[in-house]
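Only one protein chain is missing from this complex, and each of the others stays in its spot.
For clarity, chains are labelled A, B and C in written order, and residue numbers in each chain start from 1.
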Amino acid sequence: MKDVYSTGEPNRPESYGAANRDIIRVLLKPSAAYFAMLFVAVSMMLFGVWCEYQQIRWGMGVANIKHPTMWGVYIVTFVFWVGIGHAGTLISAILYLVRSRWRTGVYRASEAMTVFAVMTALLFPVLHLGRMWQNYWFFPYPNQRQLWMNFKSPLMWDVFAISTYFTVSAIFFYVGLVPDIAIFRDHSKGLVKKVYGLLSLGWRGTHRQWHHYMAAYGFFAALAAPLVLSVHSVVSWDFAMANTAGWHSTIFPPYFVAGAIFSGCAMVITLLMPLTYAFNWHAYVNIWHFDALAKMCLLTSAILTYAYGMEYFIGWYSQNPYEQAIFFWRADPWADYGWAFYIMVFCNCVAPLPWYFQKLRTNPWALFIISIFINIGMWFERFNIIVSSLAHNFDPATWDYYWPSWIEWGILIGSTGWFFTWFLLFVKTFPAIAITEIKEMIPPPLKGSLEAK
Amino acid sequence: MSSATGIRIKGIYEHLDCLLTGIDRLKKANITGWTVMAPLPRHEILEIVYEGRPSPVRWWTLTGAVTGMTIGLLLTSLTNTQWPMILPGGKPVVSLVPYAVIMFECTILGGALFTTLGAIVHCGLPGFFLDKAIQDPRVTDSSFGIVFTDAPTGDQAKIEAILRDSGAVEVTSGDATLYDVPNN
Amino acid sequence: MNRRNFLQALGLGTGASALSACGLDYNRYYTPIEQILPYVVKPENVTPGVPTFFATSITTGPHAHPVLARHRDGRVVHVGSNKHAPLVRACVPKAALLELQRHYSPDRYKGPMEGTAALGWNDGAVPKLTAAVQAAKSAGKQVVWLGQYRSGSMVELLKSVVDKVVMWEPNGYEAEATAAQMVFGTRFLPRYDLAGASYVLSFGANVLGGWGGTRLQSDFAIARNPNGDHVIARYAHVSPYRDQSAANADDWFAVTPGSEVLVARAVAKLVAQKTGFSGPAVAALGNIDTATAASAAGIDAAAIEAIAAQFASGNAVALPGGAIGAGRAATELAAATYLLNIVGGAMPTLFSGGGYRAPIANTKDIMDLVAAMNAGNVGVLLVDEANPVHALPYSGFAEAMGKVGTTVAFSSHPDETAELCKLKMPAADTFEDWGDEEPLLGFTLLRQPAMSPLNLIHRPLGEQEQVATKWDVVSAGEVLVRVGQALGTVTAKTWRDYLRERWGRMVFDADVLAPPRDRARREAEASGAPWPPVGPDGAPVVEPPPHQDARFGAWFNKQLANGFHKNDLAERPQVLNVTGNVQWAADVAPAGSGDMTAILVPHAHVGDGRYANTPWAQELPDPMSGIVWDTWAEIHPDTAAKLGVVDRDEVEIKSANGSVKTSVEITKSVRPDTVAIQLGQGHALASMRYANGIGVNAALLAKDVDAHGAMAWSGNKVTVTKTGGRTDVVHTFGGDSDEDRNFAVVVNAEQFAAKGDAPADHPGDLTGIHHLEIDKRLTDIGLTDFYPIPQHPTYRFGMTVDTDACNGCGACSIACYAENNLPVVGREKVRQGREMSWIRIDRFYKGDETHFVPMMCQHCGHAPCESVCPVWATYHSLDGLNAMVYNRCVGTRYCSNACPFSARKFNYHTYVWPEPFNMQLNPDVVTRTMGVMEKCSFCVQRIRSIKSAYKDAATETTNFNAVVPDAALARLPACAEACPSQALTFGNLEDPSSTVTRTRKSGRNYFPLEDLNVFSAVNYLAKASFHVAKAEAHHGGGHGGGDAHGATEGGHGAEKAHDGGHGGGHDEHGKADEHGSAGDHH
Partner (left out) sequence: MLRTVSLLLTAALFSTGLSCVVAEEQLIDDARFPLEPHLILPVWGPSNGQVAAGVATGVAPEQPIPFSHYLHAGKNEIQCEYCHSAARKSIHGGVPEISVCMNCHKFVRTKSKHIQKVTEYWQKGEPIPWQKVHDLPDYVNFAHVRHIRAGVDCTECHGQIKLQGKPTYTDDGGELPLLAVDKVMVRETTLQMGWCLDCHATHPSVDENYGESAETRRAELKDCWTCHK
C-alpha cells in the first residue's frame, strides 16, 4: 500500500494498461454498503418527491414562506447547489487552462459533482414557483399569445445563466468522458458493451479525432472559464439587483463567486475522500490533491471573511439607515436569526483556520470534518442573506419570523437524495478518474532502440 | 465505409517511439491514407502528423459565439420592442446593460454548441461514419496503431515493411484478419 | 369510449400542443360548458352585466346609515356610499360591509323551524305565532318583543302588536338615554355635531370607532381639517383605556376606572366659573372640587384645569362614557357630560336634542323581563337579533326562556338566544327587507330590498349537481303585520303597504299635502269659508288617506330612489332644558375585591358579538394590537413585570362573578391598575361556525347594573394571576416603531392650521423630514435618475392618504375584501402570515402619537417589483398603474421581495368560498388561484367602467376621447369610497387641478421611504400633533428631495417652480442655522 499521508504527487501506475485496470475496478459487483447508500439516497429522494407532490396539490402554503419572507429554503438551497456546482468546472476548465498538475486526479469526480449539483439546483427554481406547471413561460418560444419575457429581470438572466452553465458544463463533462467510456467499452462485453459503445459515440482514438478533440476541449475550457465566474455573479444579481437592504450591494458577485468556490472545493473534499478509500485510488488521488483543495478553501475563506467584514464596513460607511439596521440586526446574537449568523461565521471564517497547519491540512479526518462544516456554513450563509434581509425589510410593521416547514426540509432532503443518487450511480458506472489524462502523466512506453523523431 | 477498393493494413505498436518512427517513415515514403490510433493525445504524435497546423474547430467556435451574441441581442431587443409600452421600473425598452447578460450567456452557449458540432463533424463522430477497420481494443488500453483503410494494393508490401521495420508488434492486412481483433 | 369522449381526447391533444388557454383555469384543461340562463321576462331597468344601484339604509337604530347597494345579475355584490344623503358624509360604514357578508353567511337559517323541524310560512309558522299571541292575550299574559335598536315604522307596528317592546343592545346607549331622562325629562339620545367643534372631550366613548354612528367619524374628520377655517379640533380622551378611537386623541388622560364622572363634573364646574354660566345646569352639577376629583382620578389637578380651560375657550363638546365608561356610575357620567356641554355652551350647535328618539331599554329592563318570564307573565317572547343569553350570562335569561309559552326567534342567524327559541322565523335581512329608520330627528332613512331573498341557483357543474338551496325568509314586519291583522290592530295588507301608509301619513302629508292645505285653510279662515271644506251635499269633504293620493306613488318612489327623507326638524337646533336633578353616586369605584379593574371593551370589529360569525370582522386585525380571531387581555408593562408575564402568556382574570382565561397582550394603552378584555367573543355554538371556539366570553366578569339600571361593564375589580400556560394568539403586526423610516410623520398642529394644505413653497416643509440631498451638479443637468419617469398620455392615477384623518377603523380594508374578492384564510393561516388584505393599516407608536398608516400598493413610477418579474406579469400600465396580471403570474414571488412596502400578497392556496359566500363575489374581478401574486389595483375594474361610462355618457353618440373629471375619481376605489374620514382621495396626477396633485404640494406632504426614489403614486399627509415643535424650514435637504421630483416628473406643477438655482443655492450652505434663517420667508 502506498503512503497515503505523503503530501507529494502520488506514485502513478506503471503503465497505461495498469491505469485502465485500476479504474475499471469500479465496474465490479457493488458491495452491500454501496447498495445501502444508494437505498438511503433513493429513499431521501422519494421523500422529497412526496413533499413536492403535497406542494403541487395544495399550493405553496405547505411551505412556511410568509410575508415578507417570500423566499426561503428553496432559494437558499438553490444557491447552495449552484455554489457547489462551481468547483467542478473551475477545476476542470480554469485549472486546465493554467496547466495545474493536481487537477488531473480530481477533475472528473468534481465535474460529475458539478453537473449533478447543477441538476439539483435546477430543480429549485421550478419547484419554488407558485405555479410550477407554468415554468415553460420562462423560455423564449413563439406563441399565439405573442408574449415574451422580461429580459431585464435578474430571474431571466438566471434562466439563461444556469441553463447555459448546465449545458456547457454537461457538454464539457461528456466530451471529457468520451475517450474514457471508449476504454470501458473495450473492456466490457455483450449489452453493456453496446451501451458503452453508444455512449462513447464510437470513439476510435484516431489522430484526427485527437487533434480536433484537443482543440475543442481547449475551447470548451476557454468558454467555461468565464462562465464559472459569471454564473454565480448572475445568481448574486438575483439579490443585488433588488433594492432590499442586505441584498443591494455591489460586492455580491465576487463575494458569491468566492463563496461558491469555497463550498465547491469543500464538497469535492467531502465526496472524494471516502471515494478514494473505497476504491483504493491512492495512486490517483491522495493528500497532495486534498492539500491543494484545502488551500483553495483557505484562500476563498479569507475572501469571504473580508466580504463579511466589508458588508459591515459599507453598512457603516454608507450611512444608509436600512443597511445599518439590517446588518446590526443580523449580528445581534439575541435577534431572530443571530444564531444563523454565528453558525455562518464559525463555519466559514473560523472552522477552516486549522488548515493553516500543514499537519491538519494533510490529516484525512481533519480535512473531511472541516469540509463538512464548510458545507453547512455555506448553506447558512445563503440562509442569512436571503431570509434575514427579507424578514426585516423596509416596513417595520410587516416584520415576521420565518422558519421552514417540514415540507421544505423534506424537499431539501429530497434534493440531497437526488444528488447522491446520481453521484452514486455515476461512480459505479463511469470512470470517476480521468483515465486518459492520467495516462498523459505516465511516461510513454519507449523501446529506445530506434531513433525517435 | 465499405466502398474501399484497396487493401486494409493495420500495424499495432507497443512503444511510442516505434510508432513515431513508423509515421515518420511513412511520411518520408510519401505514403498517405494512414490513420494513427492512440490511447491518449500524445503531443509527439499530433506534432508529427499535423506539423503545427491548427484545428478548424476554432472557426466553429468563433461562428457560434458571434451567432449567439447576435441572437442574444435580437431576441432581447426585438421581443421587447414588440411591447413598447411595457417599461418595467421605468427602464427603456432596449436596455443594453441588462441585455448584456443575456448576450453574454448566448455567446457562450452558441460558442459551446457550435464547438461541439464542429468537433463532432471534424472527428467523424459518431463512430458509425468510420470504417470498422479502425477499431482495436488494444489502442484504448496501452498500444498504438497505424491503420490503412484503403491503401493501394500495389503498396501493400512496402507499407507492411515500413510498419514492421519501425517496430510494430503485429501487422495484419486484408479484410477478415483486420476485423478479427483480440478482445480482453 | 363514445364519439364525444374521443373528440375530447383529440381536443386535449390540440390544447396541449397549442399551450394556450392555461391561465387561472389551469386546473381545467377542460372547462365545463357553461350555461347561459336568460331572464324569462327581464326586470325593468336591469341589464345583465350592468350594475344597478339601490338606495337603501344599512344597520338599525341610531347607527342607520344611507348607502347604495350594488346589485349585479340578481345579487348584491357591494355596498357603496350614497353621495346625495345630507347630514352624513358619503361613506360606507364598516357595519354595512359586515352586514353584506353576513347576508351571505352559510350559517343563516334557511327557513322557519319549530325546534329542528322545518315549517312552511303560511301553513305553519305564521298561524302558530298568531295562535300563540292570541292565546297569550286572552290568558292575560304579555307578548314581549326583545330586539336590537329599531326605529321608525317598525316601532309603531310593534306597539300595535306586542305588549312590551324591549330594545336593548349589550353595549348600547342605555346610560345615555337614562341620563337624558334624568336631566332633560325625556328618554332620547342627544345629537352631537362634531364638524364645528374645536375641542372634543370624550369620557370613554369611542367616537372614532363607531360610537354614535359613522356620522361622528366623518364629522370629526371635518373638524380636524383646518383648510378653510384654520382650526384643528383638539381631541382629549379621559378614560383608563386607550382604544383605537382614543389612540387618535391629542391628549389621553388615563384616569382611574369610574372616576370619569368626577372629572367631568369638576371640569364642568371650572368651565361654568370661566364662562360665567348660570342656570339649573350648574346647580345640577352638585358639589365637587377639582382636587378631590383629581386625586380620585389619579391625575394632576392641573390637568383638569387645562381641560377646563380648553373647554371654556369655545366650540367644545363633551362625549359620554360609551362602553368603556360604563362603570358603576355609567348613567351619572352621561349626565355629567350633558351638563358639561350645557355649561360649556355647546348647546344647541354642537350638542342638541335632535337625536335618536326610539325606545332604548336598560339592562335592568332585561332583568325585569327575566323576572316576569320566571313569574310566568310572558306568554310570547319575540327575539330579534338580541342575544342576552351570551351577553348577560348571569341574567338567567336562558332558564327563564323555558318558562315562556312560545319563544320566537326573528333573528336571521343562529346565536345562543335564537337557538333556544322554540319557533324560528328567520327574518329577511337588511338587503331583502323594506323598512325605515330615524337615526336623527327629522332624518328618516328608507330601506328597500336590493335583491330577492337569497337562493342558490340550480347549476349543473361537471357531473355532480349542486342542490338548489333557497333561503326561505320573510320580513319580520310582514309577519307582524299578519299577526296584527289577526288581532285586528293592523289594517295594512303587507309590511310594504304598512310602510307606505305610514310614510303617507307621517311624511307625505307634512311634506306635500300640508302646505297647500294650510294655505287653503288660511284662505278659508280669512274669507270665512267653512273649514274643512264642505262638499255639495253639505257634508265635510273627506280627503282620502295620504298614501292613496294620486301624487303619492311618484313621491314615494322618489324617496326610495334617494333612500332618505329630511325635514326641517333635522336642521333646526333643538334646545334642551335641564328639568331634573341628578343624584350623584357617592362611590364610583369598581366593586368587588382585587387589585385591578377589568375594562370590558367591545371588540373593534366584532362589536358586542353581532359580527362574531362574520369572517371579515374576525380576520381584520384589531387596530391597536393587530390580533385576529381572538380575545386577549391588555396589561400595562409595569403590571406585566409585576405578574411576571410576557406576551402570549395565559392569565386568569377573576372577578366576584366569574373568571376567564385568556392571553396577555402587553401595551401601554391601559393604566397599570386595569386590564382590558374584548367583549363579543367566546361563542360555543357549532351553528356559528366562524365564531365557535374563538376567544372567551369576557361578559362572564360582569353582572351588576349601576344605580340607574345601566350595565356596569367596567365596574368590577378583578385579580389577575398567571396560569403558567401559553396561548396561540395570532398577531399580524411586526414592529411598533417605524424606526424613523418616515412611515409615520407628524406636523405641528398650529403650524398646519395656519397654513392648511394650500400649495406650499416647498412641499413637505412642515414635516421636518430630512431628505437625502442630491448633488447640485446632477440636478443642474437634470440627471437625478438613471431613467426618466414613464410618460402617461391622459392619466396617471394616484392617491392621497391623509394620516391625520385616518383613525384606523379598518372600513377601507373590509371594503377591499368585498370589492376585490379577497379570501378569508382563517386563524391558522393568519398565524402563518397568510392574510390577504390588500390594505394593511400599519400602527406605529411614535413620540406621543399613535399613527395609523394605511399601506397599499404605491403604484410606483419606478416600481422595483416590475423590473424583476421575469414574465411581465407586473408592469407599468399606460395609466400609471402598477398592473398585475394574475393569469400571467408564475409565482416567483420576486416582486414581493423587491417591494419596499410589502404591499404584495401571495395566494398560497386556491381558496374556495363556501356557498353562499361565493354569491357576493364581484364578477368584475377574477378570483385568484394558488401560486399567483396579487395586490391593490386601485380598483382597476372601477376605473375601467368609469372610463367606459364617460365615453358612453351620451346614449347615441360615443365620445371616445372623454376624460374622467377629478370629481368622479376622488372616491372611486372601494377603500376611498368607504372611508368615513375621507382620508383616502383618488385622482389623476396628470391633471394639475386634481386633489391628488394639489395635496402633493402641501406642506405636510411626505412619501414613505422617499429616499428609495421609487416615485410613488400614493402620497401621504402628515398627522397633526399638538405635542411636536414647529418644523424649522429644512431647505437644504428638502430641496434636494423636492428637486428630484421637479426635475424628473417634469410637468407636475408647482414642484417645478423651485428647481434650478433656488434649491441649489441653499444646498451650497449645509448648516442648520442658515437654513433656519432662510426659512423665515415662508
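Note that contacts are C-beta pairs under 8 Å (C-beta built on N, C-alpha and C of every residue); 3 or more make two chains touch, one makes a residue touch a chain.
As the structure is a computational prediction, the values presented were derived from the model and not from experiment.
Enquirer: Please provide the labels of all shown chains that the missing chain touches.
Expert: Answer for the hidden chain's contacts among shown chains: A, B, C.
Enquirer: So one chain is hidden, and I want to know which residue out of A:Trp58, A:Trp288 or A:Phe368 touches that hidden chain in the complete assembly.
Expert: A:Trp58
Enquirer: Identify the residue among C:Lys164, C:Lys422, C:Lys776 or C:Lys829 that touches the chain left out of the display.
Expert: In the full complex, the listed residue that touches the missing chain is C:Lys829.
Enquirer: Have a look at A:Trp50, A:Tyr174 or A:Phe368 and name the one touching the chain we're not showing.
Expert: A:Trp50
Enquirer: Touch as defined at the start, partner being the missing chain; which of A:Gly197, A:Pro352 or A:Gly410 qualifies?
Expert: In the full complex, the listed residue that touches the missing chain is A:Gly410.
Enquirer: For chain C, enumerate the residues touching the unshown chain of the complex.
Expert: Output for chain C: 4-5, 8, 11-12, 14-15, 18, 20-42, 47-50, 460, 462-463, 689-690, 793-794, 823-826, 828-829, 872, 875, 877-879, 881, 883, 885-888, 909-912, 914, 924-927, 929-930, 937, 940-941, 944, 948, 951-952, 958, 960-961.
Enquirer: Could you list which residues of chain A touch the chain missing from the display?
Expert: 32-33, 36-37, 39-40, 43-44, 47, 50-51, 53-54, 56-59, 61-62, 143-147, 405-407, 410, 413
Enquirer: Go through chain B and note every residue touching the omitted chain.
Expert: Chain B touches the missing chain through residues 83-85.
Note that only the chains that are shown with their structure count from here on.
Enquirer: By CA centroid distance, what chain is farthest from chain A?
Expert: C
Enquirer: Counting in whole Å, what is the centre-to-centre distance of chain B and chain C, each centre being its mean C-alpha position?
Expert: Their C-alpha centroids are separated by 80 Å.
Enquirer: Taking the mean of the CA coordinates per chain, how far is chain A from chain C in Å?
Expert: From the centre of chain A to the centre of chain C is 57 Å.
Enquirer: In whole angstrom, what separates the CA-based centres of chain A and chain B?
Expert: Averaging C-alpha atoms per chain gives centres 30 Å apart.
Enquirer: Which residues belonging to chain A are in contact with no fewer than two other chains?
Expert: Within chain A, residues 148-150, 152-153, 156 contact more than one other chain.
Enquirer: Quick check: what residues of chain B touch more than one other chain, meaning two or more?
Expert: Within chain B, the residues that touch at least two other chains are 83, 86, 88-89, 91.
Enquirer: What part of chain C is in contact with chain B in the complex they form?
Expert: 785, 787-790, 861-864, 866-869, 872, 874-876, 878, 1015
Enquirer: Give the list of chain A residues in touch with chain B in this complex.
Expert: Touch residues, chain A against chain B: 15-17, 20, 140, 146, 148-153, 156-157, 160-161, 164, 167-168, 171-172, 175, 179, 182-183, 185-187, 189, 197, 200-216, 219-220, 223-224, 226-227, 230, 234, 237, 436-437, 439-440, 444-453.
Enquirer: Okay, in this complex, where on chain B does chain C touch?
Expert: 83, 85-92
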